[in-house]
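One structure, pasted below without further comment.
A single protein chain has been removed from this complex, and every other one stays in its place.
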Amino acid sequence: MTMAIPGNRKKKWPVAVLGATGAVGQMFVRLLADHPWFELKELAASERSAGKKYADVTRWLEGASPPPVIMGRRVIACDPGVVSAPIVFSALDAAVAGEVEAAFAQAGKFVLSNAKNFRMEPDVPLVIPEVNGDHLALIDCQRRNRGWPGAIVTNANCSATVAALALAPLHQKYRIKQLFLSTMQAVSGAGYPGVPSLDILANVIPYIADEEQKLEREMLKLLGRHEEGEVLNASFKVSAHTNRVPVEHGHTICMTIGFEDPPTPEEATRTLREWTGFAPTRGLPTRPEHPLVVSDAADRPQPKRDVQAGNGMTVTVGRVRRDAVLDLRLVALGHNTVRGAAGGSVLNAELLATNGALDSA
Amino acid sequence: MTMAIPGNRKKKWPVAVLGATGAVGQMFVRLLADHPWFELKELAASERSAGKKYADVTRWLEGASPPPVIMGRRVIACDPGVVSAPIVFSALDAAVAGEVEAAFAQAGKFVLSNAKNFRMEPDVPLVIPEVNGDHLALIDCQRRNRGWPGAIVTNANCSATVAALALAPLHQKYRIKQLFLSTMQAVSGAGYPGVPSLDILANVIPYIADEEQKLEREMLKLLGRHEEGEVLNASFKVSAHTNRVPVEHGHTICMTIGFEDPPTPEEATRTLREWTGFAPTRGLPTRPEHPLVVSDAADRPQPKRDVQAGNGMTVTVGRVRRDAVLDLRLVALGHNTVRGAAGGSVLNAELLATNGALDSA
Amino acid sequence: MTMAIPGNRKKKWPVAVLGATGAVGQMFVRLLADHPWFELKELAASERSAGKKYADVTRWLEGASPPPVIMGRRVIACDPGVVSAPIVFSALDAAVAGEVEAAFAQAGKFVLSNAKNFRMEPDVPLVIPEVNGDHLALIDCQRRNRGWPGAIVTNANCSATVAALALAPLHQKYRIKQLFLSTMQAVSGAGYPGVPSLDILANVIPYIADEEQKLEREMLKLLGRHEEGEVLNASFKVSAHTNRVPVEHGHTICMTIGFEDPPTPEEATRTLREWTGFAPTRGLPTRPEHPLVVSDAADRPQPKRDVQAGNGMTVTVGRVRRDAVLDLRLVALGHNTVRGAAGGSVLNAELLATNGALDSA
Partner (left out) sequence: MTMAIPGNRKKKWPVAVLGATGAVGQMFVRLLADHPWFELKELAASERSAGKKYADVTRWLEGASPPPVIMGRRVIACDPGVVSAPIVFSALDAAVAGEVEAAFAQAGKFVLSNAKNFRMEPDVPLVIPEVNGDHLALIDCQRRNRGWPGAIVTNANCSATVAALALAPLHQKYRIKQLFLSTMQAVSGAGYPGVPSLDILANVIPYIADEEQKLEREMLKLLGRHEEGEVLNASFKVSAHTNRVPVEHGHTICMTIGFEDPPTPEEATRTLREWTGFAPTRGLPTRPEHPLVVSDAADRPQPKRDVQAGNGMTVTVGRVRRDAVLDLRLVALGHNTVRGAAGGSVLNAELLATNGALDSA
């Protein structure tokens, strides 16, 4: 069951979305349009859109559009002097996110960012709540270091998120030594307009710019250990191929894993099934009951059939089997724009809310 | 330039296709309809089709259908007493191929088979001509062992073919120690009707029955060494994920490779580019000038754009790059029903023709 | 708001699904698994499946599978002597539906059929509840004619359903004279395994067997007038092209219409928007609040974005515009396996329930 608003608050926290018109921005709007703890007060976007109605500058990409009260709102500029909400969700493009997000933190805002810019900074939490929610403690050090009254918290790259969620229980128990990944990623991961149909219709593109690097390095921070104000990255070796496939939503990842202390497929399956994640996340509004599900079917997970599990917040694992070279092979699938982007950020904010960090907001 | 018919022959060899109505059978028909050395005399299929016109029992799947002289021919039974051609190409289903192909070999026919049944028999050649054309020498031993006046020669599984072609030059020079593969395979690999559109439209299926096993074991035989009448399989370790993607033709394979004697990416690329394959194959009608091509583009090979290279007989390699865990990563792509099925078998027959094996046929 | 179970009933009506393992059968199971008025007691299928667990003979096609209590149930034969439920939903194939459905009606069952066999019989209602729910009165005549204690009620072909819903308000008010239709139909309309991916991936097939005839003739009965125990078909002229496109769910239909009393596009739009359908259907559990929605966007309806409107029961109309030859052009879209198949049949049963017809069941 979902918790009440934490901290004896009577009112929802006012929040804003930065970069609200793009693909990830729209997903933020959808998830926040009817959120039990947060009230979506402001939609910010580029200068080009500022002053116009949200409905007039947004090509709504998927499903029913949000209620008229949101579609009719005026877009404002991504400027901390203009945005009044103390909590902002950033779907900004990496080209501008660095400067803008820092300005918001400097101005005392809590920034929940989907951009890559700050993810690998040692004093910025890179968090999947069920996996490493304790990394949020980096905020204290971040504020000290940077003299920010606000703070920045990031969620990971979409494929790193799916992989780290599937591997967290196994790494915690059997310690990964070597990891080979090969992804098949949905077009929504490239935003809108994103991948031209002439490039991907009935095709595979075995390359996504900068993706292999992001996947490899973020994985190690996500599965790292927080100790005395810093995160010690995991130290296993990881190697990735990343591919684009003609799928709308859902990144599918084939993994081959070597462990310090190798489990059998049956033990690994049991471990995945019994895992419930970082305890303080249970009951958070956006957390699914089961962050991980293991399918017994021979041919699952599949993006079309499994991407909506847990409203897009559950990662589905399948084909857990012995490997002839290392120890285990498995396949994981997750929703790249929900769990791997906007939904992950909202869940980060919820966890912050429960530990008192937002009380000043 | 293409060689003349070998052995001072004046006439083409008469050939037949077994299982001529299915997807691979059609590809055989297309490749043999206008072949400089072989004349397609007979089309054989199941009892259900026998006696009917080829056009009436075949749903032609792709491109222009063959000339009327072929489309109008009566289908005959897959029976060595009925088929008169001394050389038969088998596109038979595995459920029947074992028995039928053996009967043809017993009856003195040369059987060029695309079926899996005999591939791993120690005395049956499993051949990609440019890679291991010398394995054809197993035929002598096969005939002695089995008392067959004819013989069976097999081509490999479609994904094993693509992978082995890309790896042969590297294995020959640097000796593979460990190999991780992850495939993205076209729907034509499953034949017709094959994969239902409801299963694969905008989806990925991370499972193909029995494919990982075939890929792993055939690879080792293909890259094995022929010595004194037997093939010593390669002994490196190989681990595969096989996936079906919504692509029509072309299997794309991500590979991560460890070597005894690791090359740099530049050395590997040079080796791949300089490789010309088993010398006696040069000039064979179906052999492309370049069995392997290495693309410099960051995002190639792609099935839609590269599958027709060398009329479907060239494997395109790209993204040759250093690996953080093992030595090299690369991506290979080849046409699964041409190079990986019918075209491979026809090339096998051409090589047999040049070494005198077919002179008795 | 949804009505309570009609007729002061305390318990739900027990129902069965015939042909429960196929694509439409699965949709029936999904819609009935948690229905407020009907309790899904029995799953019937072919002899081949009878006696086995539903989960073991069903390849679940889409979304989360039904609860274990259903997946674990034994399948029974499609035999009125074996099926005990008095109400049966038939997803049977046309090859067997004629005989089996008649046997069930003869045995006193109410048969809600998705098969084409009885649709055009003069004494069998062909019903879209909001459009021609009053045609259910044909049941009395059917029972008299045939001496059946039970009855058969049919829903229409999937594309006829979408077209008739969109046209009903216009025909009622402006009387259609001429109608040109061109459909773009989803692959789920062909069932499972249905359309091979090799046929439809990145392709269009401008032909669906028998579909144009069904669409043309069913439309006229659906929009016909019930009078004194018989239905007088509508008499306008209709001409259709039907095409298969690589879309999963949702039939899109381009229509060009001439009227006796032509409306302007604005009048037509207002008429469509104000239409609420046959009054007794309001409040039925499966009826959407708006059976018809008109989109103002220039490029809607689209199957991917609109097919789920009203849980798949709402037809979306767009591009209502003047025509240069006749009077109006518009595009309509509806969910072919929900509104156009299983959902339509369930809604038929609900309407029957409210008018007392099922009281004897």
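When the chains are written out, they are named A, B and C in that same order, and each has its own residue count from 1.
In the analysis below, a contact is a pair of C-beta atoms (placed from the backbone, for glycine too) under 8 Å apart; a residue touches a chain by one contact, two chains touch by 3 or more.
Bear in mind that the values here come from a model prediction, so they are computed numbers and not experimental data.
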| task | Sort by label and list the shown chains the missing chain touches. | result | A, B, C
| said: From the list A:Gly133, A:Pro206, A:Pro246 or A:Gly340, pick the residue that touches the absent chain. | reply: A:Pro246
| note | Given C:Gln172, C:Asn243, C:Thr276 or C:Asn355, the residue that touches the chain left out of view is C:Asn243
| field | Identified contact with the non-displayed chain, of C:Ser46, C:Gln106, C:Gln172 or C:Gln302 | value | C:Gln302
| note | From A:Pro14, A:Gly108 or A:Gly194, the answer for touching the chain not displayed is A:Gly194
| field | Footprint left on chain A by the chain that the document does not show | value | 23, 61, 187-188, 192-202, 246-248
| task | Write the list of chain C residues that the hidden chain touches. | result | 178-180, 182, 184, 201-207, 209, 216, 237-239, 241, 243, 245-248, 252, 254, 256, 298-305, 318-319, 323-326, 329, 331
| Residues belonging to chain B that touch the chain removed from view | 62-64, 201-202, 248, 304-305, 308-309
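One rule holds for everything that comes next: only the chains that are shown with their structure count from here on.
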| remark: The angle in degrees, nearest 5, through which chain B must rotate for its Cα atoms to match chain C is 180
| request: Please name the chain that ends up farthest from chain C once chain centres are defined by their CA atoms averaged. | output: B
| said: Can you check whether chain A and chain C touch via the same residue numbers (shared by over half) or via different ones? | reply: same
| task | Find the geometric centre of each of chain B and chain C from their Cα atoms only, then give the gap between the two centres in Å, rounded to an integer. | result | 48
| remark: chain A to chain C, mean C-alpha position gap in Å, rounds to 41
| request: Please list all residues of chain B that touch 2 or more other chains. | output: 201-202, 246-248
